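One protein chain is absent from this view; the other protein chains keep their places.
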Amino acid sequence: MRLEPIANPTLARRTLPPVLALAMTFAVAALLAMIAGGNPAAVFGEILKGAFGSKFAVLETLNRATPLIFTGLAVAVAFRAKLWNIGAEAQLYAGAVVTAVLGTGALGWPSPVLLPVIAVAAMLAGAFVLFVPAVLKTRFGVDEVVTTLLFNFIFLLFVSYLLEGPLKDPMGMGWPKSARLIPEARLPRIVEGLRLHWGFALALISAVAIWIVDARTTLGFEMRAVGQNAEAARFAGIPVTRVILKTALLSGGLAALAGYSEVAGLKGSLTLDLSPGYGYTGIVVAMLALLHPLGVVVAALFVAAIFVGADSMSRAVGVPTYLADIMLATALLLMVLAILLTKFRVRRD
Amino acid sequence: MTGAEPVQTVLRLSNITKRFGSLTANDAVSFHLDRGEVVALLGENGAGKTTLMNILFGQYTADEGEVELFGQTLPPGNPRAALDAGVGMVHQHFTLAGNLTVWENIVLGAQPLAAMSLRPGEVKARIRDLSARFHLKVDPDARVGRLTVGERQRVEILKALYRDARILILDEPTAVLTPQETDALFSTLREAIGMGLSIIFISHKLHEVMAISDRVLVLRHGKLVAERPTAETNREELAALMVGAEVTMPEITPSTPGAPRLSLRAVSTEGEGDKPGLDAVTMDLCAGQITGLAGVSGNGQAALSDLLSGLRAPISGDMTVAGEPISGWTPRTAIGHGIARIPEDRHHTGTIADFTLAENAILETYGSDFSRRGWMDWARVRSHAEELIATYDIRCPGPDVRIRLLSGGNMQKLILGRVLEWGPEIILANQPVRGLDIGAVNYVHGRLAEARDAGAAVLLISEDLDEIMRLSDVIHVISEGRLSPPFARGTMKPEDLGAWMAGHGFEEAAHAS
Partner (left out) sequence: MELLEILLSASFWAAAIRIASPLIFATMGELICERAGVLNLGIEGIMVAGAFAGWIAVWAGLPLWGGVAVALLTGMAFGLVHSILSVPFGLSQHVVGVGITLLATSLTFYTYRVVLPEVSSPPKIEAFQAFEIPILSQIPIVGPAFFAQTPLTYAAFVVVIVTALVLYRTPLGLAVRAAGENPSAVAAQGLSVTAIRMGAVIVGSGLMAVGGAFLTMSAFDSFFFDMVNGRGWICIALVVFGAWKPGKALLGAILFAAFDAFQIRLQQTPVGAVVPYQVFLMMPYFLSILALVAMSRRAEVPAALMVPFNKGER
């Protein structure tokens, strides 16, 4: 078997494989739902209803999409420059920790000052958490996949320590959680009365900003060049190491905003189960979006809908919620294959 | 051997046709090879030589035609069939694993995979026996990664002999050898013929074809256009047959050199892996002069090229550009000092395959000429690309085409345009015509000569001695990172340069200075 590049792919060639990949994902899910004793039509119906069936459901989906947009952007930015950041989870918690430290009364400033200050501090923390593996990569040639993965475990233990020690809420009745944020440190709701905070708007703004950086700035050009062919980029005089480090800072900062928006927006305090793997799911989001910043928004909404829908589906039909995780993993694998098939033809020879 | 042995045909290709989409790579090619004969397969890049060999070795299946080996029809598409029938191939890019020893490389694939043991003792004894019989000296226990290029080639030949090959195919075997090593190779091949082997010799070097072969086949655009007994043809005829027209090479007139633009004084650099660094190299690149760098590949050409490209800084010695000592030496500063760089590998170093032509055209200048305060000016990028396409005759659908879809020649024209348009003072051309067809070769050489006449100092690095001798006003030879004194145009014969390439003469030169 041989892969042959297609010079000018037709419209069908460019659209059919991804559509088929999604269709197959749903087919796999249907099969698994049946094995678990669920009726596929009912299962998908309940997922749809759970994700979009009411005002509450839609808001829940948007809220769930918010951290995924941030981590999806973080991964997309990094992957475009071939910086394999699998550590968005740790960076997310770095942002969350800083938010909890600064937002629980350490700084008694008014909201308009406090919110941006905490956001920037959170981004710096996340940036630093990815900066270390990026330096190990550029300086010592240590594969960043393994180091960022290992940092996830280290950081979660660090958070666990903080929540049982210095950050422990004295009023928490022994639960490992931080004190609640002061009102000035909370992200307000976009519309009064609707359970959707400004974190979602910030996520959308970030996506557009990254898209502009990508398409219009020299940094975007450099990041793409380094990602596509670091050797040619270096030869052409592009400062490869510096670009990788800049990418790391940007990516880590974006992932940290997910933690910031969860703590300052949705939850109001830091807990150890703040993220059910948003960092890892960000990889799926980014891949489904073909690493495009605006695509990340769409993909994050899709992924959030499946998660939120699966929760209520599970309550209604009894098929385990892990069906959602299986769908996303399957979609990820089939989608990378589908993207390949939009550009290459399989030849037997 | 008694005189009246009947001629035996060992290999016969009949009507081989292979199409890739609209391209016909092999068009009804037929030929045969007799026992004890050397047939040269001559043709430009893309003439269809590689495809033909891939069909013989079952990597591709022919659309039409068949292959007959020792009277038996070869099953198509089976990579082992030709090997098992006794055909051995020495590829241009060696197929050796550097972390394995010589004997491991030789025995790889020669034993059934299900076997429980490699039987190292037996294998090594047989290798020693073969290396003695064919005068191919090599240590079976040496790690291949540590061998020289010439030694690696011997391992490749031993690999074929170990499998009892009766037909040997050599693809551009002399590209990496000194003239002396080439002579040694040729005597090994004659020895092999004496023992009843038959040889297909793939090359584009006419004098070698004339020296070793009994019969010459010329391929052009996938067709077999001529077959000549070597005794009845000459280099001029073969060149014309290969290209399809009388070859007119651009006239390169001698030049009058100006002041040194770039000077090295006892400059040393670090090596990389098994490649040597520079060893106290002294040279001047003068305005209006082409300096040729001859040498067997892997002797420090990469180190010199990396130095001039800004990829590597000297560890000792003095390097001055336009009289100024360099500092903080990076690709950026090299470009800033007016050095135009044409890299050895245009696919991986010179261009980014999935970037558009327009984007590739600004890789070196996006920061200074095509952006303002960090914002890209895409309109200018596009119009600039259109200018380059027109000025440098780049055949392509337009500025937005992905560079990977361009032919090697057009890719090289883009790189030329990218660096020549700003009138550079120094040009580094590392293997600028490798893999190009004659038309593109002449174009590139013409442009380099033009730049020289406009006053640029050109450094031409090539493994092709003919190219070096034709273009250069002055020649240095590099061997194990050491540089010979400069030789003026016409003062050295190929054999003299070959002696330097093999490392002779450096001690004497060191004593004299």
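Which chain is which? They are A and B, in the order written, and residues in each are numbered from 1.
One rule holds in what follows: a contact is a pair of C-beta atoms (placed from the backbone, for glycine too) under 8 Å apart; a residue touches a chain by one contact, two chains touch by 3 or more.
Please read all numbers here as calculations on a predicted model, not as lab measurements.
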Original post:
Where the complex has a chain not shown, which of B:V107, B:C286, B:A303 or B:M319 is the residue touching it?
Top reply: B:V107
Subject >> Selected from A:L3, A:A27, A:A41 or A:A106 as touching the chain missing from the view >> reply: A:L3
Original post:
Among A:F26, A:W109, A:F128 or A:F158, which one is in touch with the chain left out?
Top reply: A:F158
Subject >> Residues of chain A (touch criterion as defined above) contacting the omitted chain >> reply: 1-3, 32, 35-36, 84, 86, 136, 140-143, 145-147, 149-154, 157-158, 160-161, 164-165, 280, 283-284, 287, 318, 320, 322-323, 325-326, 328-330, 332-333, 336-337, 340, 349
Original post:
Going by the touch rule given at the top, which residues of chain B touch the chain that is not shown?
Top reply: 54, 57-60, 78-81, 83-84, 89, 91, 93, 95-100, 104-105, 107-118, 347
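Just so we're on the same page, only the chains that are shown with their structure count from here on.
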**OP:** Enumerate the contact residues on chain A facing chain B in the complex.
**Re:** 5, 7, 216-221, 224-225, 228-229, 231-239, 349
Subject >> Touching residues on chain B, where the partner in the complex is chain A >> reply: 59-61, 77, 309-311, 330-332, 334-335, 341, 343, 348-355, 359, 363-364, 366-367, 371, 374-376, 404-405
